[in-house]
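What you see is the complex with one protein chain gone and the rest in place.
Our next item is subunit A:
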Amino acid sequence: MSAPGASGARQFWRRLRTQRAALVAAVVVALLVLVALAAPLLTAIEGQDPTTYHPSLVDSARGGVPIGSFGGVSAEHWLGVEPQTGRDLFARLVYGARVSLGVALAATVVQVVIGVVVGVAAALGNQWVDQLLSRITDVIVAMPLMIMSLALLAIVPSSFPRPVLVALVIGLIAWGNIAKIVRAQTLTLKELDYVSAARLSGWGSWRVARRELLPGIAAPVITYAALLVPTNITVEAALSFLGVGVKPPTPSWGQMLTAADVWYQAAPQYLLLPAGALFVTVLALTVLGDGVRTALDPRAASRLRVGTGRKREAKA
């Protein structure tokens, strides 16, 4: 378990740096975040935006197939245009990165905040509080995320900004596992001497939780949260694919795939670009998540490496 403070963070970075795959993944994630943040800049350089229709660029006689080779790739439209509408694909793709990453991160923040508050409260509260919160957590864990968010998105008012709504819905449904992890970890920490000392010296529960417990539960929470982000990306994409997540004109990778199968021959990149973007993003985040876990709990990783006959540990 990493100690709180700067030395823990430095140790974490050192351990993360020794894993080549995690490092590559971290660079890819950083690039994706950069693309998402710089989306307006990138599209300005291209001279396009994600929502303008270009009816002159699609062949309405042939059902809206993009005119030109490779799905309408040109100096003005770097990755071609969307079938039927003629909207710029590059612009939709980079703005889609904003939606994907933004929704997934926001949902993760909601999950972590609720999970930590519920978990710590259950562990520190009296028996009744613990029973109540633990039973609620059990029920939350038992609810299938995709099904519940799909159903919930049916009834929420459509006036709300859709990406915020999707993030909130995912966050409000899937905090159960974090709460369980935090509760278990807090129960363990509570018995440790330094926490008992703080309690005996008359600190209130809130102060004990903030100053002594939060640093101790940070490692497992970060580990789990890092693996939640790719899951949330997939869920957002799936909901938008089904037509209940992020709605047009806001671009989203999942939503782009909804109609892609019809156009795969005329404009294959309309399928391949969002699919590839999703794949690379989720893969990079998963590898990074694995790396974070290894860096925060080296024992778990070395346990697995025993018997593999490899001597990677020697380098570290």
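Heads up, the rule we're going with is that contacts are C-beta pairs under 8 Å (C-beta built on N, C-alpha and C of every residue); 3 or more make two chains touch, one makes a residue touch a chain; residues count from 1.
Operating definition for what follows: contacts and distances are computed from a predicted model.
Engineer: Please identify the absent chain by the protein name in its UniProt record; candidates are "Glycosyl hydrolase", "Xanthine dehydrogenase family protein molybdopterin-binding subunit", "Acetolactate synthase small subunit" or "ABC transporter permease".
Structural biologist: Cross-referencing UniProt, the chain left out corresponds to "ABC transporter permease".
Engineer: With the missing chain put back, one of A:Leu145, A:Ala184 or A:Ala198 would touch it. Which one?
Structural biologist: Residue touching the chain left out of view: A:Leu145.
Engineer: One chain is left out of this view; which of A:Gln48, A:Gln111 or A:Thr234 touches it in the full complex?
Structural biologist: A:Thr234
Engineer: Contact with the hidden chain only, please: which subunit A residues?
Structural biologist: Residue positions of subunit A that touch the missing chain: 135-136, 138-139, 142-148, 150-157, 230, 234, 237-238, 241-244, 254, 257, 260-261, 264-265, 271, 275, 278-279, 282-283, 286-287, 303-304, 306-310.
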